[in-house]
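This view holds just a subset of the chains, kept in their places.
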Amino acid sequence: MTGVSVGDLAVRFGCELRGDSGVVVETVGTLANAHERALSFLANPSYRHLLASTAAAAVVVAEDDADAVPGVAIVAKDPYLTYARMAAVLNPPPVARPGVGAGAVIDSKAEVDPSAEIGPNVVIGPGTHIEAHAVIGAGTVIGRDCRIGKATRLAPNVTIMDAVIMGARCVVHAAAVIGSDGFGIARGPRGWERVPQVGGVIIGDDVDVGASTTIDRGAIEPTRIGNGVKLDNQIQIDHNCVIGEHTVMAGLVGIAGSTTLGANCAFGGGSGATGHLSIVDGVIITARCTVTSDIDTPGTYGGVFPHDDLRNHQRSVARFRQLDKLARRLAAIEKRLKQQENTE
Amino acid sequence: MTGVSVGDLAVRFGCELRGDSGVVVETVGTLANAHERALSFLANPSYRHLLASTAAAAVVVAEDDADAVPGVAIVAKDPYLTYARMAAVLNPPPVARPGVGAGAVIDSKAEVDPSAEIGPNVVIGPGTHIEAHAVIGAGTVIGRDCRIGKATRLAPNVTIMDAVIMGARCVVHAAAVIGSDGFGIARGPRGWERVPQVGGVIIGDDVDVGASTTIDRGAIEPTRIGNGVKLDNQIQIDHNCVIGEHTVMAGLVGIAGSTTLGANCAFGGGSGATGHLSIVDGVIITARCTVTSDIDTPGTYGGVFPHDDLRNHQRSVARFRQLDKLARRLAAIEKRLKQQENTE
């Protein structure tokens, strides 16, 4: 690994430097364990006590913390963002190595840009376009009539079903599935019958889809994922959902069918929303919370129950189930006291 | 795409027609966005206001809504079911194209019906039978001693482990896993030891298994999924479970080991059940609810906490943890007032 001088980094990202601009960093490190050729950062104040003793060659910090850095301080307004960009200089994302791997099976009616990298044992269906500099990981299967945009990277063992249109610079992690049938069933006299799912999926630019996340195709019109959406692992997006631009979701979130989320929303891990809802821009849902009705007002919404000592929790749950009765008993007392007061 | 006349559809599915029976539909559309060659439907009353302005050539509706259809009204008792069937005429499910794809590795002791379609890079183990008109998607791996029934379709990148018996006309979506080891461990002096999982999985006819859903093999006897069961994405069915016929589950449901569900149950998204339970036929579990004891009575059971303003939720949670104390304080007041009353 070749290094880069902190002076170069500071100039490139417009940071003030306190210390020797010739110091070279080769890798990234945590404050606690960085070695003397590493770049580190301080973004979370709870790690501030580690600053004094860090061995890191340079630390990206906010103005107020600069004096506490033992090595070179790289002063930035947003240390985490600046660190992210500098770390990407040291660890650039993989670049497509043009060519087709052994065992890949590409339909004669598919179009693959010669600059794209097609991994071993990939399968690509008819009518599908793989654009310039795209990377398709080993074992990934892409159906028919899809488009994989410029420089988009699919990890190994991803499955893209039919009619999935994906923009540029997306990243799809391993075992993710995009374009599987929505869960559309109608009850018939002899059991459930499948409702054809013919809408595809339209995904914008710069979208991330986590490992083992599933995004269903729409029933009639496409499921839509806006530009810049970031989805973590094990998420389920049902058919007909519309996810607004730059909305993010942590792992294990579930969004039920036909729900529309605004832009710049954030869903904590394990949270979710029931179907046919509309949620405005700028809504934050904390971990494990379930949205069950429309949200018209930006803000932060919660619903989790923190862990408790098991016995205390069980007592609380037992009371919870009597809550309506408890409230009625309370009201009865209030009424009685009111009467008492009036008669006094 | 060739079209079909609404007259033909009406005759085929026994519907009354109001309008020109020669009108041809070629595709399906939503009321809002259907074009003039599209078939639409109205099933959810909240979309009724869209009826007057739809451009759809024909709309499947209930009797009461027929007069409001601007184009041809196809009158049906159950508009959604009838729409589903008509949509399947316009969008028939894929049919097996007999043959074996490039890179497929079929064990010499496997039996594959010549009418089956085996995708590229599929792997099939010894003792496994693939029946007539089955479709095995690219990259799918099937272990030993399995049976894939007639016209059953496995999507790409599915994994079927050993001893999985699957009926006819099933659909398994991408990245699903059937027959993985159940989570059977016994604590030994030096750590957890694996308990051999030797039961297989027996799946009936017309079963759907969603993308990234996992169904474990039984510990000793097989895990059983009844005819007509429909499972959405990201569901976990533990070892030894028995799922009754025509039971349905939305995404992210978890059913713990050795639990038996009746027929015609419905589990909402993210709901679940703990292990070793017995649940009768006809039980509906709403989204995110957790079943923790046997259910002997058909009906609807809930458990979700709707999202709330974060601060209000946090206040409620704080009080929830005091609930037993609050209830005791309430009882103390009641007792005191009772005494007061007696002494008056």
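Every chain is named by a letter (A and B) in the order it is written, and numbering of its residues begins at 1.
As a convention for this text, a residue touches a chain if its C-beta (ideal position, glycine included) is under 8 Å from a C-beta of that chain, and two chains touch if they have at least 3 such contacts.
None of these values were measured; they are calculated from a predicted model.
Sequence-identical chains make up the whole complex; the displayed set comprises 2, and the total in this structure is 3 copies.
Criterion: only the chains that are shown with their structure count from here on.
Separating the centre of chain A from that of chain B, both taken as means of CA atoms, is a distance of 25 Å. Interface of chain A with chain B (complex): residues 103, 105, 121, 123, 139, 141, 143, 157, 159, 161, 175-177, 180-181, 183-188, 190-196, 198, 212, 214, 216, 220-221, 234, 236, 238, 252, 254, 256, 272, 274, 276, 285-286, 289-293, 295, 299-303, 305-306, 308, 312, 315-316, 318-320, 322-323, 326, 329-330, 333, 336.
Those residues of chain B whose C-beta lies close enough to touch chain A in the complex are 27-30, 33, 44, 46, 78, 80-81, 83-85, 87-88, 90-91, 93, 101-103, 119-121, 137-139, 155-157, 171, 173-175, 206, 208, 210-212, 227-228, 230, 232-234, 245-246, 248, 250-252, 269-270, 287-288, 304-310, 313-314, 317, 320-321, 323-324, 326-327, 330, 333-334, 337.
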